[in-house]
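Only a single protein chain was left out; the remaining protein chains are all shown in position.
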Amino acid sequence: MPLVNISLRKGTSADYRRAIADAIHQAMMDAFRIPADDRFILISEHSPENMIQDRTFFGIERIDKSVFLQIVVNHRPVAQKASFYEFVVKNLGHTPGLRPEDIFIGIVEVAPENWWAFARNVNASGSDAVLGTALPRP
Amino acid sequence: MPLVNISLRKGTSADYRRAIADAIHQAMMDAFRIPADDRFILISEHSPENMIQDRTFFGIERIDKSVFLQIVVNHRPVAQKASFYEFVVKNLGHTPGLRPEDIFIGIVEVAPENWWAFARNVNASGSDAVLGTALPRP
Partner (left out) sequence: MPLVNISLRKGTSADYRRAIADAIHQAMMDAFRIPADDRFILISEHSPENMIQDRTFFGIERIDKSVFLQIVVNHRPVAQKASFYEFVVKNLGHTPGLRPEDIFIGIVEVAPENWWAFARNVNASGSDAVLGTALPRP
């Protein structure tokens, strides 16, 4: 149950933002093998002065179409994370057409039991458990 | 010193949002034994297209009243986290009256020394220390 935060500047269409969300979700399905409906994505639109980056970082020029992505996900092997980056860059390059230079990704890893969603929980050993339904209805 | 992020869709009252914040804070007091005044909560209101989830996840129908909660907190035993989820679901079910299906929780755990608040700091061994007051006033 990853939680995705997409940050970008104001002035894009809802379709454009949805394309970014879909590209990332597909990358998580391919690299992390998450289920198709395991989709929890937040998009934050910032004014230019509230989304700060240097024009040039590590010798590469970056532009205002850049997106910052934060993915909170269960611990993953290094190779899976590298694969995820490749899928994200490939997918976003295709639709909506972002340059790799304008993609910034940070992953935050957590323990499997750090998630709760009704009817689906993952226990400390990594197994799914239907804890939710065991709770008394309020 | 947990940091709480509450994400929900636009169109709710300040009272409604405060009730959500209070329900989570009470759950942290009960499950994590945090002090009553250890309250640092951010609420983000999203347009519908900027808060994406599948209508159905793991066979459960979810609606637009859903909330995504992110709790950053010191490392906790698995049982405490499970207890926290139960309190959150129970409290939010009571006030403002959210269904369990519409609650999504993610916890991010950090080391005790990863917090700084003036006059209260927790060192690497987990003890409180009054580091803040030892700093030279700027």
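Things to note:
Labels A and B are assigned to the chains in the order they are written; within every chain, residues are numbered from 1.
Here is the rule we go by: contacts are C-beta pairs under 8 Å (C-beta built on N, C-alpha and C of every residue); 3 or more make two chains touch, one makes a residue touch a chain.
Computed from a predicted model, the values in this text were never measured in an experiment.
If you put the hidden chain back, the residue from A:Thr12, A:Gln26, A:Ser44 or A:Asn74 that touches it is A:Ser44. The chain not shown here touches chain B at positions 1, 3, 14, 17-18, 21, 35-45, 72, 108, 110-111, 113-121, 123-124, 131-132, 135-138.
Residue-level contact of chain A with the missing chain is found at 7, 44, 46, 49-54, 56-60, 68, 70, 78, 81-82, 85-86, 88-90, 92-94, 99-109.
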